[in-house]
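Below: one structure, written as structure tokens.
Some chains omitted; the rest stay in position.
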Amino acid sequence: MEIDQLKKWRRELHSFPELGWTEFVTTSVLVRELKSMGYEPLLGESIINREFVRGRKIDLVQKAIKVAIDKGVDKELLNKMNELTGCVAIFDSGLPGPTVALRFDIDCVGVQETDNENHLPLINGFKSNTPNQMHACGHDGHMAIGLGIAKWLKQQPVNSLCGRVKLLFQPAEEGVRGAKPMEMSGIVDDCNYYLASHIGFIAKSGEIVVNPNSFLCTTKYDFRFKGLSSHPGKDPHVGINALAGCCNAATQLLAIPRHGKGMSRINVGVIRAGEARNVIPAYGELQVEVRGETEEINTFMCQQAERLVKGVALGFGLDLEIEVMGEAVDLTNDQEMVQLLSDVSKPYNLTIIESRPFGGSEDATILARRVQKINNGKAIYFVLGSDLKGTHHQSDFDFDESILPIGVNIYTNCLLKLISKK
Amino acid sequence: MEIDQLKKWRRELHSFPELGWTEFVTTSVLVRELKSMGYEPLLGESIINREFVRGRKIDLVQKAIKVAIDKGVDKELLNKMNELTGCVAIFDSGLPGPTVALRFDIDCVGVQETDNENHLPLINGFKSNTPNQMHACGHDGHMAIGLGIAKWLKQQPVNSLCGRVKLLFQPAEEGVRGAKPMEMSGIVDDCNYYLASHIGFIAKSGEIVVNPNSFLCTTKYDFRFKGLSSHPGKDPHVGINALAGCCNAATQLLAIPRHGKGMSRINVGVIRAGEARNVIPAYGELQVEVRGETEEINTFMCQQAERLVKGVALGFGLDLEIEVMGEAVDLTNDQEMVQLLSDVSKPYNLTIIESRPFGGSEDATILARRVQKINNGKAIYFVLGSDLKGTHHQSDFDFDESILPIGVNIYTNCLLKLISKK
């Protein structure tokens, strides 16, 4: 794959970063390119199950749609998206064979890109043109790799490939929000193989981690309590105190017991309750996350957390809203995929790192688990090393664009092994 | 009324004090005396509704029955009592007329009577013969007055009185436990008048408080949480921690909001949870009391308390047992009874104190409220002054026996006004 095209894509996408669930311009760029290659990308509810959408604020969505219209995004396209971002391009060989899903995430993070004069995106004129939003995690690179693979697929000789490839451009990975509703659309339910990756992170240029481990299961919650305000001097007995509920819930959540079988975590990251000193607070909310080394442990944490807040709601007479804002599971790569990846990596002189702890959460795992469970499919998540400027999620983040063609090649060589006509 | 008989009764009863719900010997003495006057006292479930019995420990009851048997109490009598103490003697004039209830409490307190050489019960040989139990509140005097009235009633000329008089000897006033089940037996449901009193307390010998006020409504609760023990090192996630539930419940109970309409109170007097340092506690309990200046406020406190503990039980996955251990309400004396009492007190050269704060709880109020509500009956609770040694509930408590005949006379003169044949 030619690096120039990959850089061009990456740089265009870098210049207009969008937060999770608002990637309307980003999606339109992907659709434009995919269409120019001959794909007819799937959009909206065919790839996103609205019922399972997590952590999406409708006012931000509508503002983003207006911005997209201002940017000249086609209204018909926006109609098809139906307020949901992301797209899926399907390559169908026309011949019987397995279905392979490849997944690329497309959202940015809420960081102000640096004005440091050594910052390559600034020098080369593709710095984010939106304040406080930046592709500071490398998802622009992921998308460029995805487009490169899409192009490569269309370039293969007729009848050289069999089966199908689904290129999933998934929204809202940050906050581990987008994979669940994509899973629940059923889009990977017919897939036999699944590959996803991240650039940088735990490996340098020239390295590839073929079997990262220690993916943390996690669930993100918002808990919202609604009570009744009253005057704390005159009517202290009338109020139904949402602040009291929030504070008791928070202290109880932080005391969820440890789990005997492994690592667990709980954080109450944000509490907001009450509006004025002299009013008994009628509303309060908690932003919470739990984690577990295994799905069993994470489920334990979720059950404890949900039961505790329900108890507080009952005890204080409050109405309670529980919203799951995001989730990711753990992942065990299938050994045959690890072997496959090691094999195809060798010709590229990459240092193959068998295993290294990922130590974070990634919602690519949710789609991987679906493929593994539903079809006894085989899944892998790997890390494509890249030298970095800054670190992920920081304003001076940048990765090494020279890895982009390597990424495309790794994927396409895997495809050659998986769906070459024999 | 002759003082000698009253003193004799009082002293016999003083010498064998029994705690609430264990007054088997005491009841047998009352029954013996009442029978000797010609009464056939009601016992057991005819006067105590077992379903509403509060704060009664069955092992203490059974131990007390054994003691009573050892003391020679007739087994047939004990059978009739059916594990329930107290008795009611009914005087029936045979003529139509109103029914008057008089109530006397019969239990002692858990105090070791003093060995101080100046202590009159010691000097005169009627000190408590049971360790850690003592008539240190004057209920022995109340019973003596009640027997005096019983005797007087039988001495009145035929056809001089009309209607009926019910002499209620109520168990378990301490902890405000006995009045509720007596109320729920229906024993006062046909009563048109109700009189009860306390000796000492807020008035000296020569005084009578005809309209004490500020009776505090109160409810006593035991809350018991049951969970599941487990090893805190190996299986911290398996335990269902009753101690955590208890402690959260206690902190929440202490934060029940104040009431805008008046005084409220909450106390968690006792907490007990867990048996060993290295076991997650499977059981815990709280002993709680709430109070309110009015029934509305006390009800608010009860509702809040019960809801909070239910919320904790739900949140922590615990089983919960709520037991009401006692209760008392407030009281507004009927003005015509206040007037009646003032009138009959005058001949005895008593200083009539119109009103004085009682500032405590008394379950005589529960029976008073029943009479007031059910028949639009008239009720009064008054305080018969007495000089005291020590104070109520202390080991050196003693009252002035010379007030006993005055007490009988006040009551009997009231009866003459209420049920004399006209």
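Residue numbering begins at 1 within each chain, and the chains themselves are lettered A and B in the order written.
Criterion: a contact is a pair of C-beta atoms (placed from the backbone, for glycine too) under 8 Å apart; a residue touches a chain by one contact, two chains touch by 3 or more.
Since this is a predicted model, take the numbers as computed values, not measurements.
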{"item": "Copy count for the complete homomeric assembly [2 present here]", "value": "4"}
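Quick note on the criterion: only the chains that are shown with their structure count from here on.
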{"item": "Turn needed to bring chain A onto chain B - CA fit, degrees, nearest 5", "value": "180"}
{"item": "Intercentroid distance (Cα basis), chain B paired with chain A, Å", "value": "68"}
{"item": "Residue numbers on chain A that touch chain B, as the complex places them", "value": "234-239, 241, 244, 248, 252, 255, 257-261, 297, 300, 307-317"}
